[in-house]
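Worksheet: the structure to be examined is printed underneath.
Yeah, one chain of the complex is gone here, protein chain that is, but the others are all in their spots.
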Amino acid sequence: MTSVPMDHGLLLAGLLFAVGLAGVLVRRNILYVLMSLEIMMNSAALAFVVAGARWSQPDGQIVFIFIVTVAAAEVAVGLALVYQMFKRMKTLDADAASLMRG
Amino acid sequence: MTIAFYVASAVALFATLMVVTRRNPVHAVLYLMVSLLAVAVVFFTLGAHFAAALEVIIYAGAIIVLFVFMIMLLNIGPPPSTRQESLLLTPGIWVGPSALSVLLAGLFLYVILAGGRSVQAGSYVDAKTVGISMFEIYFLGVELASMILLAGLVGAYHLGKRDLPDEAEGGNG
Amino acid sequence: MLDLLWLIPALPLAGFLVLLFAGEKLGKSGVAWVGAGSVGISALIAGLLKWTFLTSPPEGHHFTQALWTWLDVGAFKPEIALYLDPLSLVMTLVVTGVGFLIHLYSVGYMHDDEDYSRFFACMNLFVFAMLILVLADNLLLLYVGWEGVGLCSYLLIGFWYKDPANCKAAQKAFIVTRVGDTAMALGFFLLVTQLGTLQVQDLLERAATRWEPGSGMALATALLLLGGAVGKSGQLPLQTWLPDAMAGPTPVSALIHAATMVTAGVYLIARTYVIYTLAPAAMAAVAVVGALTLLIAGLAAFAQSDIKRVLAYSTISQIGYMFLALGVGAWSAAMFHFMTHAFFKALLFLAAGSVIYALHHEQNIFKMGGIRKQLPLTYRTFLIGASSLAAIPFITSGFYSKDAILYQAFTSEHGHFLLWLAGALGALMTSAYTFRMVFIAFFGEPKTHVHHKPGWVMNFPLLALAFLSTVGGFIELPHFMGHAQFFADFMAPSFAHAAGHAAEAHHGAGLEIGLMVVAMALGLGGIAAAYVLFLAKPEIIEEKMKSEGNRKLHAFLFSGLGFDKLYDTLFVNPYCWIARVNKRDIVDLGYSFLAAVGMLVHFLLGLTVTGRVRWYAAGIAAGCLILMSVMVFT
Partner (left out) sequence: MTEAQFVALSPLILVGLAALVVMLAASFKRSNGLALGLTLAGFAASLVSLAWAAKVAPVQVTPLILIDRLALFYLGLVFLTGAAVALLGHGYFEKRAGYRDEFYMLLLMATLGAGVLVATTHFAALFIGLELLTISLYALVGYTRTEPRSLEAGLKYLVLATVSTSFLLFGVALLYAELGTMEFGKMVDLIRQGGHRETLVNGAIALVGIGIGFKLALVPLHMWTPDVYEGAPAPVTAFVATVSKGAMTAVLLRLYLLVGGAIPDSVMTLLSVIAILSMFVGNLLALLQDNVKRILAYSSIAHLGYLLVAFIAGGNFAPEAVTYYLIAYMATSLGTFGMVSVISGREREAEELRDYAGLFWRRPFEAGVFAAMLMSLAGIPLTAGFIGKFYLLAAGVDMGAWVLLGSVVINSALGLFYYLRIVASMYAAETSAKPGAAAREVALLGSATLAALALCLIWLGVFPAGLITLIRSAVLGV
């Protein structure tokens, strides 16, 4: 139905992935880090959908569904952790949360 | 539809860039939503309608709401916290990591494009096919995915719960 | 029946483990039951096996019990297996039998010691290690046993560790024997790399077929193994540790430093006799070491005043006889003497222990005197042991075994008149110093008061050993006294390979009787001399001691012919000096440099663990970048 080369789809996924990674590496606010993680997961999911579309198989979309499920569970746990951390350390700065090192 | 793919891609990329550069978390979350919706459009153009629908419902619908909820709960609104964000984003902090990401993006580019053949990725796979496959071949995966949600639930419940009377604040575990 | 073999070492091990983990909770009688009982049952099983061997010997007169394969990695497949043949059976019998009697004795002797369970735990561990050493089917297991007995010896010499002198003695024993052990380990490596198997019997077979008689390889391994044997058995030049080892409790001296462990060297040479038959020069070395040792130790024994040190020197000297026998190819005679020696020397030590116990830890014979009347039983058993050591003709076991050695030293093709002469002179000295001890300690005026008399647990082992010391010799009589060579016949399968070499040239009864008469005369002469010098006319000695030269001679003999001093000047002091000088030397610099590099790298790497999650994620990204680049671009 469309004539999008698969490579372009993957390329979009790759770029989104890199942006997400940059977000994780650059942002110190833990909320942004979590958002960036969502971007990375989502870009990988996108790559699966692209690949599934190439082979006309449902598998890509199914893995996408799995990824969405995992992302939801992960955000739930992640935000609960952030909430506890904010409650006890009064900051969202990920760099401040470095009691352990060395 | 081809044009729609490229437009949506451009929107998604732009919105995502905005997410990681915003100082106001509410703005970032809104951009994230835009990005996810744009990706949903991409899915649609690739013929993955079911995935497109799920992307809107679960990602844009549920997960984003969770983030917004958390921002409200932690009460990190505009002025003071955005100023704080600026402090956290000095060039010294972002130049190195960004360079690393750019390098990696370049490598991805090379890997994906090198020796490329133009294979089309745009065949329609309808929800029925997905559903059948999901409950025939991948039914174990579905079962396990439910366990994942359960684990997330139990974990989030335990971590998010208020302290019990005998749990001392800041006490060591 | 033979399948019970594994129980023999397993029981003492079990005893050790029980005592180690539950020793404190068992109470004294519980400890005694576990400690002595486990060895006792082992001894019973060993007796059963002996019976089986006599009545229905297994095929080829040996029996291998493969317990399990330890490892199976590529070509390396050491089996944990026990090998029983007449040689190891005799050793097993002595280790468990004498070991049991000594354990029993210890129940009384050590009763008031606060570390009762530690003592029995170590003793059981020792018996276990010794049995592993004796029954080992391969070099790996043999080495484990060898080091195991060394460890136990160290632990038990230093048993009363609160006295620094005891710890020093323990260290000395450990370090000196280590010199020999190193040589032995090298010998083992040589054997394994050259012959390609760990199995002792395979090794011997391959050595016999692959190595020419008199070849350099055979000589080298034989000498290296001799090094190990010399260290463990307290022979020249590594004999210096044994007298000091008397710092341990007396039962330990009896079991480890008289009856069993110190004869491990004899066992090692007997076990690998094939290699020695291939290297006549090494055999000669064994004989010469034995002859020199027995003379030197005999001389040193004269000057000692501590009863245990006298016995220690006599042990060295008697093991010298065994080496002499090995060196002249009289394999079974060596083992025969090993057995009788185990009986009478254990007896002597235990009886001496009873005296020490009764006199409240008095070990100086010049302070004893006259205890013959106060401790009649101890006296009589000690006398039986002493007679056996002095080889009183016909009625003692020591006579028969020593006679066999002297006869072979003269007549064997490896023998020599000088070797016989050394043995004969040694016999004279042995009887003289033995009865010097008897006369000084047990006769004359009482000088100390007897505190408490030993009970039956201590007396019974004495009686049992006295019995064995007397009848133990009758199983092997000289040729002219009828063909009653049960022991040699029994041992023959173990030394089958040597049968061809040492085909006994028959010299007729005349020579045999002649040699025996000479030896008898020398032995009895020694006793007579001791009687005259130390009991009847002690003033002769006193007179002699007035001269400066004789006093110096006495001091020289007292110090064990100055070997300790010699080694101190030759090795210990230079080594300590080098160590002192080298405290900050170049070699050390190298090490501290390495350590410093290690610490520096530790510090630098520590900087990478910043505790910041962004940094860690960057690590992952960078790792990915490198990994992907390598995978994609190469």
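For reference, chains read A, B and C in written order, and residue numbers begin at 1 within each chain.
To be clear about the criterion, a contact is a pair of C-beta atoms (placed from the backbone, for glycine too) under 8 Å apart; a residue touches a chain by one contact, two chains touch by 3 or more.
Predicted model only: the values in this text are computed from it and were never measured.
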Where the missing chain makes contact, among the chains that are shown: A, B, C
Residue among B:L54, B:M70, B:I112 or B:V130 touching the omitted chain: B:I112
Full-complex contact with the absent chain, from C:A208, C:L511, C:L524 or C:V609: C:V609
Which residue of A:L12, A:V26 or A:I67 touches the chain not shown here: A:I67
Contact footprint on chain C, counting only the chain that is left out: 68-74, 76, 598-599, 601-602, 605-606, 608-609, 611, 613, 615-617, 619-624, 626-628, 630-632, 634
Absent-chain interface as seen on chain A, which is shown: 6, 10, 13-14, 17, 20-21, 24, 30, 33-34, 37, 40-41, 43-45, 47-48, 50-52, 54-55, 57, 59-60, 62-63, 66-67, 70, 73-74, 77-78, 81-82, 84-85, 88-89, 94, 97-102
In chain B, positions touching the absent partner: 107-108, 110-112, 114-117, 137-141, 143-145, 147-148, 150-152, 154-159, 161, 163-164, 166-173
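Methods note: only the chains that are shown with their structure count from here on.
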Which of A-B and B-C has more C-beta pairs touching across its chains: A-B
Distance between chain centroids, defined by C-alpha means - chain A, chain C (Å): 73
Separation of chain A from chain B, taking each centre as the mean of its C-alpha atoms, in whole Å: 5
For chain C, residues that touch 2 or more chains besides their own: 614, 618, 621
Sequence positions of chain A contacting 2 or more other chains: 21, 25-28
Parts of chain C lying in touch with chain B, wherever the complex brings them together: 614, 618, 621-622, 624-625, 628-629, 632
Residues on chain B engaged by chain C in the complex (per definition of touch): 96-97, 100-101, 103-104, 107, 110-111
Residue ranges of chain B in contact with chain A within the complex: 1-2, 5-6, 9, 12-13, 16-17, 19-20, 25, 28-29, 32, 35-36, 39, 42-43, 45-48, 50-51, 54-55, 58-59, 62-63, 66-67, 70-71, 73-74, 76, 85, 88-89, 93-94, 97-98, 100-102, 104-105, 108-109, 112-113, 116, 118-125, 129-130, 132-134, 138, 141, 145, 148-149, 151-153, 155-157, 159-160, 169-170
